[in-house]
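Structure provided below as structure tokens; questions to follow.
Here the complex is missing a single protein chain, while all its other protein chains stay put.
Right, chain A next:
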Amino acid sequence: MTPANESELAEVIAGAQGPLRIVGGGTRGFGPDGGGEALHISALTGISLYEPGALTIVAGAGTPLAEVEAALAQGGQRLPFEVPDFRGLLGRDGVSTIGGVVAVNASGPRRIQAGACRDSLIGVRFVDGAGTILKNGGRVMKNVTGYDLVKLMAGSYGSLGVLTEVACKVLPRPEAEATLISGPLDGEAAVAAMSAALGSPFEVTGAGYVGGRVRLRIEGMAGSVAYRTGQLTKLMGAWDVVTDADSAALWAALRDVSDFAGQAGAVWRVSVKPSDMPGVLALLQDAQVMCDWGGGLIWAQVPDFGDAQAIPLRAHIANIGGHASLMRAGADTYAQVPAFHPEAPSVAALTAALRAKFDPRGILNPGRMG
């Protein structure tokens, strides 16, 4: 089903007889879905408002991400949170939509400096599981009126409601960028280097650890980027420096986890505090890794058999804090491993109760988040 507008969508949901599988562009969902009839939001398109002077854009949830990014580029701006493209990683070929981006809280390397998707999201319209059209937040970036359901909707994977429109805060597109690249470093030294850089006043907007080397990104006005490159070199030593398009390509590859595209292994996405990164790497066996967020985000590709090391990994994380999502695996693996990190019982109870309120019949992407 592809409702033509929000009110049609509301009718479809209100009249649904069974589970619905909500599809933006079909480029980001992971884990086994609960089946159900496909409900496409691809007709809910269009940028209804873009005010560069107010750093604000509002678009229908089905608007292609590329259309949003092109409009912002025209205004010399961009989405702050550096949206990843997981089509290669997940083996998909759809057209990513802004609603899908929000539904999964898709956030790339700049998350450590500019915040996640949820931090830029300032308003939503959505249809809940009863078919009621709801809105929360708005088009202004400072708004504490009532509860913040905007954040709750970001990353809810369609399980509380179907997004129909989203409003985002945007930021200026910088005129220059540069990346400093270290020599070979072990995990401990890598985290120490990234922490030192992120603890400096030089506004590092990306800190990753790929192929045994640390990379640090700075962005801004050309003069400022040159200055900060110099200051970081003083701090770190004489690392290699690449600029502009070469720098951007490096970060796009980490953002999209492109090292693991087209490969066979299971892929974990692990969020921990940066200093816990070496411990997680030591725990995983036969793993290839790409680390982002100063060490706080670990992408690990492991052999896809058994539980893909879920038991030791999640037990370790239960001790140190964080979460691990199984982003890619075969059906046999998913049959025994929940894709989303299991929550503590008290939190799981709240989560289940919220879902029961917003989707009393349990028809919106049932089982998607576990």
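Observations on the structure shown:
Here, a contact is a pair of C-beta atoms (placed from the backbone, for glycine too) under 8 Å apart; a residue touches a chain by one contact, two chains touch by 3 or more; residues count from 1.
Just so we're on the same page, contacts and distances are computed from a predicted model.
For the chain of the complex excluded from view, the name given in UniProt is "Glycolate oxidase" [choices: "Molybdopterin-dependent oxidoreductase", "YceI-like protein", "Glycolate oxidase" or "Phenylacetate-CoA oxygenase subunit PaaC"].
Only one of A:199, A:212, A:237 or A:330 touches the absent chain when the whole complex is considered: A:199.
The missing chain, though absent from the display, is touched by one residue of A:44, A:297 or A:310; that residue is A:297. Of the candidate positions A:42, A:56 or A:164, contact with the unshown chain belongs to A:56.
Contact with the chain that does not appear here is found for just one residue of A:46, A:223, A:237 or A:303, A:223. Chain A residues in contact with the hidden partner, per the touch definition given at the top, are 51-56, 75-77, 105, 107, 111-112, 115-116, 118-119, 128, 132-136, 138-152, 154-156, 159-160, 171-175, 191-192, 195, 198-201, 220-221, 223-224, 227, 231, 271-275, 293, 296-297, 321-325, 340-341, 343-344, 346-348, 350-351, 353-354, 357-358, 369-370.
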